[in-house]
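With one protein chain held back, the other chains of the complex are shown just where they sit.
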Amino acid sequence: MANTSSTAVLAERAPASSPKKKRGLSARTRSKIGDFMFVVPALVLLAVFTYYPICKLFQISLTDWNLLNDTWKFVGLKNWIWLFTGTGAKYLWNSLKITFLYSLGELTVTIVGGMLFALLFNRMSRSFSLMRAIVFMPKYVAMSSAAVVFLWILNTDSGVLNYLIKSVGLQPVDWLNQKSTALISILMLTGWRVIGYGMMIYLSAMIGISKDYYEASSLDGANGRQQFFRITLPLLSPTTLFLLVTTFLSSMKVFQSVDILTSGGPSRSTEVFVYLIYRYAMVDFRMDRAATSAVMFFLILLTITIATMKYSNNKVTYDS
Amino acid sequence: MKKEKTIDHNPRKPHNAWYYMQWVVAILVTLIMLFPIYWMIATSLKSAQEVQLVIPTLFPHSFHPENYSYVLKRANFFKYYWNTIVMTAGILFLQVTTGILAAYGFARGDFKGRNVMFYLVLGALMIPLQVTFIPIYIMCSNWGLCDTFLGLILPEAVSAYYIFMLRNTFLSIDPSYTDAGRIDGLGRLGCITHVLVPMSKATIFTVTLVTFTNGWNAYFWPKIIAKNEVRRVLTVGLAQLKNTFAGQSVSNYHQIMAGAVLAILPVVILFLIFQKYMMTGYSKAAMK
Partner (left out) sequence: MKKSFLRNYKSVACVAMAASLLLTACSGSTGAPASPASSAASVASSAAGGDYAVTEPIKIVWWHALESQYDELVASVVDDFNKSQDMITVEAQYIGKYKDVNEALVAANAAGSGLPGVVVANTDYVASYGESGLFENLDPYIKGTGYDANDFAEGLLRSAQYDGKQVSLPFLHSTQVIYYNKDMAKERGLTIPDKITDFGAFLESATQKAADGSTSVYGTVFPGWDQWYFETLYLNEGVNIINEDNTCDLNGDAALKVTQQLQDWCNEGVAYWASGEDASAVMRQNFYDGKCFSVLHTSSLYNNYVDNCSFEVGMAWYPAGSTGDKNSEVGGCVLGIPSKNDQATKNAAWVFLQYLCGKEVNMKWAEGTGYLPTRKSVLETQEGKDFLTQKPEFQCIFDNLNLVNPRIQSGAWSELATTWKNYMDQIMLEKSDVTKSSNDMVVEIDEILADHS
């Protein structure tokens, strides 16, 4: 859920300075060192497992390192040239396109689907609370379990989905083995897991909307639909933006569902960005290419984050 | 679609068509959402012959719990459980400890470069493991951490998200509480354990829950660092099980599903028990 945080970050303004205590100079220095010690473990771990690796990544991208070989040498910008011309570029764009398509799909399900579900399940009775729990549960079902079930449901010959399709007289679909439906199949799995999450986020935001608005507009003669579009939706815009940003950033990192359902196939039509890096590194053992692609991925994430930060700072306030 | 519906539990109010429609649609949607989990369980109890039937049976004709014992024999799920539990516990412990300490340091501490360092923590949010896994993998291999708990845990030992969330909560607590604590003779650690942590229980619970779920469901890093049976975790073990059986025939799905059920059992049970908290957990985290 590190992604949740990025927006939470947006909400944050310059930190308030804590009250300073007047003390003797040496005692004060000692106190400062004491305070500093509290952040040391986290900083050291971040340095070793986040900042050092990202520097190292730049370095590897300038080598010809193949995991099979014991030696490597610097080759300058060779990998970067490869990444932007020829086959490197071809697969880079292919992956970018697929990743964004996937993101778009996940965003639609989370936001539109989540909103619709929130409206459908918004009653406060016991049975509705139970149904909400069921709809939300997939979020807690491990992706690998969910993925193998979908593998089974989507199975071409014996899958239950194709059985239903056949029983209404349509042609069965080769869900996971053709380009046109492979990504959609992955999105079905994703959708199943995230739609309840979108619903919960919207529901808890809806509860926060003051009833006065609705009462006032009822008096003005507004009907349900008008109330939804004129009151609910605008007041939910911070929530929508929150979902938009966090879901977008997390969907960029999709890997597991692709790995289990399609392994990036058929013909690389579901090879999302992380899978591309994974394939270069752990299948082809081309660490040089994998590192170059990973740096590229980092730059893309950085751009998106900075862009959304700027945009949301201008547009929406997060004060609750 | 009126908003008042959310607080509508007044039985005297007349029910219109939408009221019944909502019921019907909601139940239908719930059943569809429930289906994959039901199908997993139902298939896991079927026989090989039944799995292959051209017309799938909604309910197993005969129960075959031996699918479970077969899978347990085939794949060492107890070991996977153990590995997953230790890994998740390790990640939880380290993230909570480093998180609370650092959050205190950033919220209450007074030292040079505090804000800059805090921005460094925030910056880490933009660098997921999916970017940095190659150098980390090499580092871990060089330190001999492949197929070890340390290798599984260390790269996830600190969470910038955790630090950020807690720091905000600590900041929202009036300094007079900690000051009072200091006057009463509490050290910094005493302030944390006796004042700050009890006062931010809700946030800590929420964030820890997210950490727990992420740890339990982790796949990407465990797949890379623990390729060997000894430290394989549930998620990877299940994918592996699928690969083992996939080489044989379609009719193995009853066994794969048994594995899938085994893999999700603990978390689903937890969910059923702590359903309320687990559902609001995410939305609370979102609202912060």
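Going by the order they are written in, the chains are A and B; count residues from 1 in each one.
By our rule, a residue touches a chain if its C-beta (ideal position, glycine included) is under 8 Å from a C-beta of that chain, and two chains touch if they have at least 3 such contacts.
Computed from a prediction, not measured in an experiment: that's the story for all the values here.
> Thinking of the whole complex, not just what is shown, which of B:146, B:199 or B:265 touches the missing chain?
B:146
> Using the touch definition from the top, which of B:89, B:138, B:186 or B:199 touches the missing chain?
Checking each option in B:89, B:138, B:186 or B:199, the one touching the absent chain turns out to be B:138.
> Which parts of chain B face the unshown chain closely enough to count as touching?
For chain B, the residues touching the absent chain are 52, 74, 116-117, 119-120, 122-123, 137-139, 141-144, 146-147, 227-229, 240, 243-252.
> List every residue of chain A that touches the chain not included in the displayed model.
On the chain A side, contact with the omitted chain comes from 44, 46-48, 51-52, 54-56, 60, 63, 65, 67-72, 86-87, 151, 155-158, 176-179, 260-263, 265-268, 282-285, 287, 306.
In this text, only the chains that are shown with their structure count from here on.
> How many Å are there between the centre of chain A and the centre of chain B, using C-alpha atoms for each centre?
15
> Which residues of chain B touch chain A in the complex?
For chain B paired with chain A, touching residues are 1-9, 22, 25-27, 29-30, 33-34, 36-37, 39-40, 43, 51-52, 55-56, 97-99, 101-102, 104-112, 114-115, 117-118, 120-122, 124-128, 130-139, 154-155, 157-161, 163-165, 167-168, 171, 175, 179, 188, 210-211, 213-214, 216-217, 219-220, 223-224, 234-236, 238-239, 242, 250, 253, 256-257, 259-261, 263-264, 267-268, 270-271, 275, 278-280, 282-288.
> Flag every residue of chain A that touches chain B in the complex, lowest number first.
1-2, 4-6, 8-9, 11-12, 14-16, 18-21, 31-39, 41-43, 45-46, 48-54, 56-57, 60, 117, 119-125, 128, 131-153, 155, 157-158, 160, 163, 192, 195-197, 200-201, 203-209, 211, 214, 224-225, 227-228, 231-232, 239, 242-243, 246, 253, 255-256, 259-260, 274, 277, 281-282, 287, 290-291, 294-295, 297-298, 301-302, 305, 320
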